[in-house]
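A single protein chain has been omitted from the complex, and every remaining protein chain is retained in its original position.
After this line comes chain A, so read on.
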Amino acid sequence: MSRPEHTAPPEIFYNESEATKYTQNSRIMQIQADMTTRALELLSLPPDEPCYLLDIGCGSGLSGEVLEVEGHVWVGLDISEAMLDVANEREVEGDLFLHDIGHGLGFRPGTFDGCISVSVLQWLCNADRSSHVPKRRLARFFTTLYSSLTRGGRAVFQFYPENPDQVELIVSSAMVAGFTGGLVVDYPNSTRAKKYFLVLFAGSPDNSSQPLPQALGTDLPQGTEPSQIVNASAGRRPRPEKRGKGQKRKSVKDRDYIMRKKELNKRRGKDVPLDSKYTGRKRSGRF
């Protein structure tokens, strides 16, 4: 199967029909949400603390919605207008920007508590214009991302590397920009469930070095295809990660998640009629 990055630049590939496909296919939606949930877990934010987060390549807001359900405030960047228009129609809460991340980010130093990115980074390895040099675009991206994070902030990218050279290019660009960290590969022995996460640390608050989080499913033998782990959050029962002292794991419970999602949708007036002035989002006061 050809990789989308080889067919067209992202702003062309993610056109209106691709954008609507994304939010009408419940399987895609579930997969993106599951990977976001895992990325958020790898961010290991302070428990029960609403944070200010960046979503790189936010698309139609599938990843961002997981962040808002968890109580975070988010900002999303994407190069595709069609994807952002769908995000707007779905009334996501995050702030959306039309932006090419290969041009670097425009945020003041120490803006975000953390950053996630789901299924995007492989796009930066492409040269879609004669002026594009992937190495330079990656460098500019990671350097500006580093400075926009608070000290000790993390960035977690789920991505689909095409080959080991791409992994090497991406990881080394991130390290040159000042990040520490590396790759966490979940279910490494399964072709279907295997997922790559680049976990980056923008320094640490006390200058200590931070260990990489534990990958999932590393104990499964070669060739196992546990069907239940394809839907990661439904099937996977992560082993407790080793934590620093005093830190409690905040697990994302499936039922909890759905309840909050339902509540969120209800608040936005999705399945309930707009019968009260408190239902849905009230917009007023323009001038």
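Operating definition for what follows: a residue touches a chain if its C-beta (ideal position, glycine included) is under 8 Å from a C-beta of that chain, and two chains touch if they have at least 3 such contacts; residues count from 1.
Just so we're on the same page, contacts and distances are computed from a predicted model.
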| item | value |
| --- | --- |
| Undepicted complex member, UniProt protein name, chosen from "EKC/KEOPS complex subunit BUD32", "Trm112p-domain-containing protein", "BBSome complex member BBS1" or "Actin-related protein 10" | "Trm112p-domain-containing protein" |
| Option from A:5, A:93 or A:162 whose C-beta touches the chain left out | A:93 |
| Touch with the omitted chain, as defined above, among A:10, A:104, A:134 or A:161 | A:104 |
| Options A:144, A:166 or A:210, residue touching the unrepresented chain | A:144 |
| Options A:2, A:26, A:131 or A:208, residue touching the unrepresented chain | A:131 |
| Residues belonging to chain A that touch the chain removed from view | 49-52, 71, 73, 75, 77, 79, 84-85, 88, 93, 95-100, 103-108, 110-111, 129, 131, 140, 144, 281-287 |
